[in-house]
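A single protein chain has been removed from this complex, and every other one stays in its place.
When the chains are written out, they are named A, B and C in that same order, and each has its own residue count from 1.
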Amino acid sequence: MPMPANEPALLDMLKEQFAAAIQEADLSATDPWIQVAAEHLPAVAAFVRDHPQWRMEMLNCITGVDYWRDETTTANVDWQPHIELLYHLSSLARRSRLMLKVVLPRWKEGQVGQLPEVPTVSHIWRTAEWHEREVFDLVGVQFVGHPDLRRILCAEDWVGHPLRKDYQPPAEYRGIPIA
Amino acid sequence: MQPESVSATQIEYDVQTEQMLLSMGPQHPSTHGVLRLALRTDGEVVLAAMPHIGYLHRCAEKIGEKLTVRQFVPYTDRLDYLAAMNMNLGWALTVEKLLGIEVSEKTMHLRVLVCELDRIASHLVGTCALGLDLGSFTPFMWCFREREKILNLFEALCGARMLYNYVVPGGVMAEPPRGWLEQCRQFLDQFQPVIEDLHVVLTTNDVFIRRTAGIGVLSPQTAISYGCTGPVLRATGVCWDLRRHGEPIYTRMYDDYQFHIAAQTDGRYPQHGRQPPVPGSAVLGDSWHRFYVRLLEIGESAAVVRQAIDKYSRLKGAPSGPIPMRTKLPQAAAYLETEAPKGQLGFLIIGDGSAVPWRVRIRSPSFCNLSAVEEMCRGCLLADVPAIVGSLDIVLGEIDR
Amino acid sequence: MADHLANWFHPSLDWLAYTIAGAAGAALLLVVALMVAAVSMWLERKISARIQDRLGPTRVGGRYGWLQPLADGLKVLGKEDIIPAQADKLLFRAAPYLAYAAAFCTYMVLPFSGRWVALPLDSAVFMFLAVASLEVPAIILAGYASGSKYSLFGAMREAAQVVSYEIPLALCVVIPVMLAGTLSLSEIAEQQRGWLTSWLVFRNPFVCGAFFVFGICALAHTNRAPFDLPEAESELVAGFMTEYSGFRWVVFFMAEYAAMFAICGLGAILFLGGWNGPIPLTDLLGLRYDAGPLAGWLGDALGAINFIFKCFLGITCMIWMRWTLPRLRIDQVMSLCLKYCIPLATLMLAGCMLWQYAMPGGVVHTVGNAGHSHSPVAECTQHRPHAQRRLSNPLSGPGAPENSSLRQQPRLLLEATSVLLRGN
Partner (left out) sequence: MEAINWHSVFFYLFAALACGAAAAVVLCGNIVRMAFALVAALGAVAGLFFLAGADFLGALQLLVYVGGTMVLLVFGVMLTSHSPLFALRSGAGHWIAAVVIGACLLTVLLRAALAANAWASPPPPQQLPPRLQPTTSQIGLALLGVRTDKLDRPDPVLQKGMCGYLLPFEIASVHLLVVLIGAMFLARTKRRMAATGSGSNSSQSIPRQLEIGNANRPHDAQNPTCTPPGE
């Protein structure tokens, strides 16, 4: 069952609760999703987790996707360069799934090297701690308020964020040449 | 992460032993691969345990952005190399969900048969590895002897013993050879006494119970909050198994199979043949329950494989083959979670119209299960750390990707 | 042997004769200890293989792989001897030899048969326990000197475990000593001559209980099976042996197996009649020294074989336990010792004392003359049936004077108690 039966009612309840936060939503798709503004993310997440009609107790996965094109990308797509954070939630009690989508600029205020910022949800779902560290490590997103934001998969002193489309691997790391 | 401070009034004239920072791993016999646990210990008591991972990071997701969906299948084998069939199944179903393909019923029965056999093999390693961590070497050898027989079956089926590249998007790579189903049936017939032996040597063994009951207790709320899934979640009493509660494209395969979910509903485990009782000292959600849930699941999977053999041999025709190599992906995203032996394995594929996905994301169950180690190892003894880490049954290939 | 050599040499070279005799004795004992370690290593591989449905060594030296210990030894000798940088060089080298010395010294006082004993000490049991407890400093030395945290942990656990298990071990050893009335191992075994029923373990139920507690404490004393925490592979890599490699590691290994055989030997003598088998073959065949030196020697040989067989039976049980049970945690090991072993051992000791006090001649004898009213004290001083059956005094080797005070033991005791009763 992709979504609770009366989606429109639920969506309206969300909209009047967080007027500006909910930008777009499509609850009828195979993977229902709601686009949320970055600064309202914790509020919406806490609401969605505790509200009896949603009960999204488990955060399955946080994904960072880098939409960026240069002349080499073959696919004929016309995305504006931006970063999307996908929060996959699921409710064990109601056996339903939801995805929160947050759109962020690739760099903060356009300066290359300044990571985009989004408030953390690690106090709502404890698993977010590690998932946010991984997104920070690989895609390069600063999570404000995270108790211990360090790299988790790459080496502590690694430079750059590998999963960005414009990432150039360094020639060598501590004297070890990288092919 | 600082351990909580102990107020001064509690220490009267106490002989303050010096706290020691001990690093267990990455080269360590009981960390199931290259995991490093930084332990702050006070004598034998562990005050804080901080796992360090990333030693086996092979950037599988970056490679996924360079290969077509068919070419990426061997990479999914190498995520959880102890249960490669289930990894392949997860990837295949996600691609089929993205492309909107329906596979034939015969293929689905074969996939169920193969994946449940693989679940037995994975749980055999998971249970006896915990026994080995606690020092009993014999059940380890028994389990590996049985697992060898399953690997021989898989070798006859798809030529490889551990990394199969068999369940591919669109179907399976090859049809089972003649007499293969009969060999499966023979294996199952002689398999039941092994589980009884494990129960005798480990589950009801008083020393084993002392070492695992009440150790590394995880409450249902903490487990869900840490995203723990699979046997770790079911051991806390939460009755949640994606084979029954997952998405339709996945549960459709298991609809007409009868099996119990190995979780304690209203205080009792589903009875399946002769099973030992739960010891008094075992708290719900501790290492012993995690071990016991895996043993129950081995029994359930064996029953499912038997039903799958009958259903498969009854249908006519051949299982469907793989999709063409350069199939174009639509400009859309698909996320699907399946019940791998270690927990809920999720794949996210974002297509951009070409044959190569724009982004591949892998949700690893052991990654989330391991994150709960910080919580469980606080205040335990040094000898309990392998018991807790062993009971989580983690595989570092899947965690580091 | 020294005297034969002395008069065979030129008189002025008799000191050479004594040296050779002493060296030969020591060499023989060392060979026994090494052979025992080798055979028990082979036994462990074979038994653990059988338990795990596999074959174990079959290629090296014939069908049953009995040359495997030699092959292992040569392989390890080939390995490089690494001393870690931050190790304390002197102590690091000294530790394995101290450990082996401790295990090897117990063979001095261990009688293999009536006359086959290196040093027939009067306080053999006491000497055995004193030397066996020497292994703790050696392992702590190893743990500290290796410089790594893991070995320090292993050493700490070892110290805590072996020191605390010495108490119940000593208590269990006191019980047969009390029954036999002497600390000399040869004497204790001599008293158990005869059929199966004469073994101390069947003397009364409390000694039987003490035998099982002794078994558990023996396991803990030699770090075997559920108590092998000091070298727990899964937590401490190899405990105090982590930094050792090559020959030094083998010396530790030999020390462990030698200590295992020795503690089994002690158990066999104290509880299972030492070299007196269930069926007294030597008595039935009349193989005693008064029937000629060759017959006596044959009797001793038979006794030695019997004793070694019992020891290997004990080692088999240890191996069997190791390959079926997982490892206990350090606090469970400690609580098992303090909450179960020590109370049980004291209970057995008290029970055995009361049993012996009430029925000194054993149940049959006491029930037989229950009618006569005897004062227990007189009863236990006048005739101690078991003490009387001392045939040959172990101290009286060939040609030694007969005036040792053991013969006057009862008279001394009688006067001592009478003095006590008179209370002056």
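Here, a residue touches a chain if its C-beta (ideal position, glycine included) is under 8 Å from a C-beta of that chain, and two chains touch if they have at least 3 such contacts.
A quick note: this is a predicted structure, and the numbers were derived from the prediction, not measured.
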| item | value |
| --- | --- |
| Per the touch definition above, residue among C:49, C:67 or C:91 touching the missing chain | C:91 |
| Sole contact to the chain not displayed, among C:144, C:227 or C:355 | C:144 |
| Residues of subunit C in contact with the chain not shown | 12, 14-15, 18-19, 22, 88, 90-91, 120-123, 126-127, 129-131, 133-134, 136-137, 140-141, 144, 152, 155-156, 159, 163, 166, 182-184, 331, 395, 400, 404-406, 409, 412, 415-417, 419-420, 424 |
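The rule is simple: only the chains that are shown with their structure count from here on.
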| item | value |
| --- | --- |
| Per-chain CA centroid nearest to the all-protein CA mean | B |
| Whole-Å gap separating subunit B and subunit C, where each centre is the average of the chain's CA atoms | 49 |
| Euclidean distance of C-alpha centroids - subunit A vs subunit B, Å | 26 |
| For subunit A paired with subunit C, centre-to-centre distance based on mean C-alpha positions, whole Å | 69 |
| Where subunit A touches two or more other chains at once, by residue number | none |
| Parts of subunit A lying in touch with subunit B, wherever the complex brings them together | 30-31, 57-61, 63, 65-67, 74-77, 86, 88, 90, 92, 95, 97, 99, 125-127, 129-131, 138, 147-148, 151-155, 162-163 |
| Subunit B residues within the subunit C interface of the complex | 20, 22, 24, 28-30, 44, 131-138, 141-142, 145, 201-202, 205, 207-208, 210-211, 381-386, 390 |
| Sites on subunit C touched by subunit B in the complex | 48, 51-54, 149-150, 153, 226, 228-229, 232-235, 237, 323-332 |
